[in-house]
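My structure is below; once you've seen it, I'll send some questions.
Removed from the display is one protein chain of the complex; every other protein chain stays in position.
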Amino acid sequence: MQFLYSGLTSGSIYGLVALGFNIIYNTTGLINFAQGEFVMLGGMLIYSLFCVFEVPFYTALPLTLLGCFIIGVLYERVFINLARYKTEINLVTLTIAASIIMRDVAMHIWGRDSLRVDDYIPVVNVQMPGGVISSQSILIIAVSMLVAWGLNMFLKKSKYGKAMRACFDDQTAAETCGINVRSVRIMSFAVSSAMAGIAGVIISPITFVTYDDGIMIGLKGFAAAILGGLGNFWAAVAGGLLLGIFESFSASVIPSGYKDAMAFFVILLILFLKPDGLFGRKKATRV
Amino acid sequence: MKRLNFTFLVLMACVLGYIGTQVTNEYYIGVATLLLIHAVNATALNILLGYTGIISIGQAAFFGLGAYVAAVLSTNYGINPLLTMPIAAAAAFVLAYMVGSPILKLHGNYLAMATLGMGMILYIFMNEMDFITGGPSGFVGIGDIIIGKFDLADEKSFFVFMSIIFMVFLLVCELFDKSFLHNKLKFIKNSESACRSYGITPARTKVMVFASMAALTAFNGAIFTFYTHFISPVSFSFKYSVELLAMATVGGLGYITGGVIGAVLLGLVPEIFSAFEEYEMIIYGGLLAVVIMFLPGGIAGTLKRLVKRNA
Amino acid sequence: MLEVKSLSVSYGAVQALSNVSVHVAPGEFVSLIGSNGAGKTTLLNSIMNIIGKSKGSVTFDGKEVTKLRTPNIVGKGMAIVPEGRRIFSNMTVRENLEMGGFKRPAAEVKTKLHQMFELFPVLEERQTQTAGMLSGGEQQMLAIGRALMTAPKLLLMDEPSMGLAPLVIKEVYEKLKVLAAGGLTILLVEQNATMALKYAQRGYVLENGRIILQGKASELLGDNEVKRAYLGKEYKEKWER
Partner (left out) sequence: MLDINNIGVSFGGVHALSKVTFTMPDKGISALIGPNGAGKTTLFNVITGFVTPKEGTVKFSGEDITGSRSEQVFLKGISRTFQNLNIIPELTLRENMYLGFIGKEKPSALATMMRFNRGYWKETTKRINDCLDFVNVTEYADMTPGSVPYGVLKNFELGRAFMSSPKLLLLDEPAAGLNLAEKENLAGMVRKIQSMGICILMVEHDMQFISSLADFVVCLNFGQVIAAGTYAQVRENKDVLKAYLGDEDA
């Protein structure tokens, strides 16, 4: 059971990052390889505001998310919008370039050391059937589920959320309804950045933050998105949770160093057997 | 069949000859050797991505595989270094062939993910199987390549060796590029369905190309081993795969010259900007971003267009 | 109301439209007919700026809209029912209609929704269903409804008959007739020449990217040239017989 709890914790984070991948993929058909960097950025911003400038946590949190949101907008404006030749491979490589830049800028600002974000909630271990779970883990799981639920509500109920879904379905048709697809694209970058920022904030007290954290968490989130199948929000969350649980169980049977290898191994296996992800629908190919 | 681009070949030979005979600074020669190694890797990736449309973000793993196979075989089992190179290549070929058959059925982002996953797995194994690879602290005590009575221990003789390998490689690439074989790959990249209705089986061709380029990269990895005499997983991480991707893209996808230009340019960044060592990666990323955003076809493609316009 | 002046569009080396001029007066029902690949869809998409133009100008209601982006053109009071309907198939029928009213205030959307349900009772029955599950004819109604939700003065229709059974086509055209009678201006492009010309007041014939004929719909319907272009050379003989 203990493995289940730790798996759920890391899995929630993967799911959150996978959601971010999904939002951008749905509006632009693009994999944003800088997604992990936004998680790192969230951790770094909360560290600066909360631990260095000692801003009260409840002020620091919205400021951090706002920061991620704004950087997300800038990111879209600078890298994606300005690119003259928007082929898929060009844009994907561009996001990789952007991630390199973000990582290094972060290194210059915050240095190479792991930074510890102080606990902002009381740390207690809760006795659960078959093991203990820390209050931080509970927070992570709860917040992730809340964000996933909130995103779902936003997309289902609000006018702008519906407009985003319309763009996922058919961008040209959305334009003929008077929806400005460009703003929706900017919005999707901003929202997914803010979501990554939340992930960064909630994990930072447990894992610390380092400037190059983004690579691994980005890859795992990407893996979770692929595992679930791109283009499906709940599948992304499920993919994340599955990946997390699987990782933590595999750590019990094989040396922990191979944990990450196992995760990728399973993803490869799933891609071989079901090329559109576990819950993905097969896209009709036109000849 | 088209004529070979002799200007480029001769130019490269002259540059290499000049460095080999005139430059005495060992450090510069070392940099030149490394650039050649990068250039071979970047060109191999370019053939995958620029010609065939296979996006591979796991090339560093094949490079590392070759390096470790050569290191282990020559150091622990006393096999002649020259002999370990084809063995390393064969090992990578077999692995890539096996992994490639299912992977290459995927497209776009899924293919990227699969190659990336494969790269990560190999990287983790390099780190964790410390009883063979020495783990994160690296593999030490690798010998020299000895050809007859020449011991390629010093920078200069190794550079000559690498230059010869590189020129042969470049010649083969040119032959490939001008022989209509590359057209077949571009057909596959352009439309697999059209290819199939003309009797070409894209899957088979793609696996062959993927495995061949893996073998080439591994061969190159073996050379790298005997040049540095010390290898550790850091050299074969995700970061190096991305650097290769950047070299191929900046240089120009779909041009043989592209991989070489990209490797030289991006390989030199750390040297030229050594005064700003701290900012090396920012310059690197910025250069990559600017080229992608404003120069389609990379530097080679842009040069070609300029030449055409003036002609 | 709509004035298209010497519009040209090319894709790479292909000249899809050359020097096309079309005008539509307020309250008119105009049909533009042409065979597959004549450039009909290109014309509508270019007017709406879904695809770019290489030359020419478009004025709507006396204002130049040549360079406006699609959502802004929609805001000016022009709406399009695109080729192939392109409804949001993963959203419900009601949500599809609401998207059409994206730029309108909430109160207006509400009243408009009621109007649509009155006009197309079938949509009211199915309002909570996923739009992708509707039949072809119902999807066409939904697409028209969605376009009407933008409160247009001019409606552009792209091949409403495509892929529909003859009976359903008739139903769609009857709805258009009702809308036209209610004062809506309509510009329609269609491959099904007979149908399109029967309901319209005026018509244009597009061939290989050029307007080759124009005039009263009834006259065009009787024109041998039109029969030749649409029904083949042999048909000309047949009709003349």
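Lettered A, B and C in written order, each chain numbered from 1.
Here is the rule we use: a contact is a pair of C-beta atoms (placed from the backbone, for glycine too) under 8 Å apart; a residue touches a chain by one contact, two chains touch by 3 or more.
Remember, predicted model here, so these are calculated numbers, not experimental data.
Residue in contact with the omitted chain (choice from C:35, C:57, C:129 or C:201): C:35. The hidden chain makes contact, of the residues B:28, B:97 or B:176, with B:176. For the chain left out of this panel, the touching residue among B:195, B:234, B:269 or B:283 is B:195. Remark: the residues of subunit C touching the chain excluded from display are 12-15, 35-37, 159, 162-163, 165-166, 191-195, 208, 228, 230-235, 238.
Think of the hidden chain as still there; on subunit B it touches residues 1, 172, 175-176, 179-181, 183-184, 186-187, 190-191, 193-201, 254.
Keep this in mind: only the chains that are shown with their structure count from here on.
Chain centre most remote from that of subunit C: B (centre = mean of CA atoms). If you tally contacting C-beta pairs for each pair of chains, A-B comes out on top.
Comparing each chain's Cα centroid with the centroid of every protein Cα atom identifies chain A as the most central.
With each centre defined as the average position of its C-alpha atoms, the distance from subunit B to subunit C rounds to 54 Å. Taking the mean of the C-alpha atoms as each chain's centre, subunit A and subunit C sit 42 Å apart. Shared interface positions of subunit C, i.e. residues touching 2 or more other chains, are not present. For subunit A in complex with subunit C, the residues that touch the partner chain are 159, 162-163, 165-166, 168-170, 172-181.
The touching residues of subunit A, when paired with subunit B in their complex, are 25, 31, 79, 82-85, 88-90, 92-94, 96-101, 103-105, 107-108, 215, 219, 222-223, 226, 230, 255, 257-258, 260-261, 264-265, 267-268, 271-272, 275-276, 285, 287. On the subunit B side of its complex with subunit A, the touching residues are 49, 55, 99, 102-103, 105-106, 108-110, 112-114, 116-118, 120-121, 124-125, 127-128, 193, 238, 242, 245-246, 249, 253, 278-279, 281-282, 284-286, 288-289, 292-294, 296.
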